[in-house]
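One protein chain omitted, others in place.
Note that the chains take the letters A and B in the order they are written out, and that residue 1 is the start of every chain.
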Amino acid sequence: MNVSVGSIESSDIKIVIEEGHPAIQFINMVPELPDQQVYDYVVPLLEQYGLAGRSPQIWFNGANEWVVRSRCEALAYSLNPVNQREGVTG
Amino acid sequence: MFTTYRLELPDPVTLNKLQIPVFTHMFLQQVSAHKVQVDPIQGKRISITYLSAYPREQIEQEVDAFLERFTRKPNEHPAASEEAREHTLDVVELHEPPLEHLCSCCKPSNLLNISDDLVEQGWLTLLKNQELAYHRPIIRLLEYFDQSYVDYVGRKIGDCQERQYSVLLPTAFAEKMNYFHSAPMHLLLATHLSHDQEKMLSFAEDVSRSNGRLPEDCGQYLEAPPYVLQSAPCYKVYLEMEDRVLEDNTAFVLKGQSFRNEGKRVYLLERLLNFTMREFVFLGTPDYVTRMRDLTLQWTMEWMETVGLKGECALANDPFFLPAKVKQNFKVPKHVKYEVRADIPYKNDTISIASYDTHGDFFAKTFNFRLRDNTETWSGCIGLGLERVVWSFLQQYGLDHDNWPEAIPESAQ
């Protein structure tokens, strides 16, 4: 199973949940931000939506919090077994 | 993480479409902001986004200082009168190339941004610090477009002297052509540690204390940079030709790495700190250099048609070599730079993939190369940015080979 939301465009964040991926992986695309700061910003939001433990791959390109939340909500919805069973998409 | 606030630009400043990218670039160089956006409709309002941890008063001070410099009228500048005395460019009116005919009218089939596809399909990998790893499909396309361009345009030009140089431009050479006046915000410099033993030891201790990290205040350990990382490969041609006499009009062909400090604007293949440029350089009479301008722009358009790339020619307004101050009488054309711009369909916009700069006699006089019997000698060059060619091609056609123009051979797929 491979689910992806968002994009690597400016002011966005891309999150991919790939079955079998070993660990959380971060690419910080914003040069003036230390990687740790981005990690500390994004991970708590992922945890709120139950995504941090699913070894997401993340590309962060300066997304504001409302954008991170949007992406997390969409991903959480997609990964919800109820929605997958019912074939609810798009 | 980020805070955004809005500001009205002070009267009488209004930014038009052409000014907005320049304003944005300069703003981000001088203000500790993450992003700045200009209202494109009236050009009077800007939105500034900065890291929330940064003090608001500090940002506001930086913004005020920048706007003050940006809006300062020329005659308010303390050194303006001195500059005016020294500024003795003899502007030459040339016939202009037929821009209305210089277009490549191909029909791109892709309207969506391919950025995510490039990553998802493994055509490139994003590394830390905005570095990229190109995979085989990108490498093949870079090779193909370079070779096909050289084959097409080079064959039309005829006899071209081939060259290859290092990327290091000696600082003394750069100073001679007022390099540091023209685009200081793009500078990337190369230096080394001081040979002073005590400084070397101190450096080693500093590194050890910070667990292998580079000391924050490195300046004290470094020599004044003996080199600039070149912003275009063609400079080395003028370096080589210094004090030489040319038998006849001469063309050079070369490829090299270019470096431009783009700061926060770096983005995938669209804007890189380090990119590859294929250049043709022309040294000779004004008529020859101007004729090669018209011909190479035309041939570049023709080449774009053959590979399916949609675009057009346009007059540009950032000549890369002209210094702010000059101390000598140079002849330069009124319009120095013409760009080749390729369509980026998803953005309803274009990007510059190549440009022809007509230098007049600037380099010839600065470096004292001339034609036999001292005929007025000019130079000009056309440079094609290969990564941007690949980027605009993929934006126009996507990553699926089935949608690519037939002209693209199997070897490039």
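As a convention for this text, a residue touches a chain if its C-beta (ideal position, glycine included) is under 8 Å from a C-beta of that chain, and two chains touch if they have at least 3 such contacts.
What we mean here is this: contacts and distances are computed from a predicted model.
Participant: Going by UniProt, what is the name of the one chain that was not included in the view, given "ABC-2 type transport system permease protein", "CoA ester lyase", "Monosaccharide ABC transporter substrate-binding protein, CUT2 family" or "RNA polymerase sigma-70 factor, ECF subfamily"?
Facilitator: The missing chain's protein name, per its UniProt entry, is "CoA ester lyase".
Participant: In the complete assembly, which of B:L112, B:L315 or B:A407 touches the absent chain?
Facilitator: Per the contact definition at the top, the residue touching the missing chain is B:L112.
Participant: For the chain left out of this view, which of B:M1, B:L15 or B:V38 touches it?
Facilitator: The missing chain is touched by B:V38.
Participant: Touching the missing chain, which residues of subunit A?
Facilitator: Where subunit A meets the chain not shown: residues 5-7, 9-12, 63-64, 66-67, 69-71, 73-74, 77-78, 88-90.
Participant: Kindly note down the residues of subunit B that lie in touch with the hidden chain.
Facilitator: Listed in rising order, the touching residues are 4, 6, 37-42, 45-47, 112, 348.
We adopt the following convention: only the chains that are shown with their structure count from here on.
Participant: List the residues on subunit A that touch subunit B in their complex, please.
Facilitator: It comes out as residues 4, 7-11, 14, 27-33, 35, 37, 41, 59, 62, 64-65.
Participant: Per the contact definition, I'd like the list of subunit B residues that touch subunit A in the complex.
Facilitator: 1-2, 32, 34-35, 51, 113, 115-116, 119-120, 126-130, 263-264, 266-268
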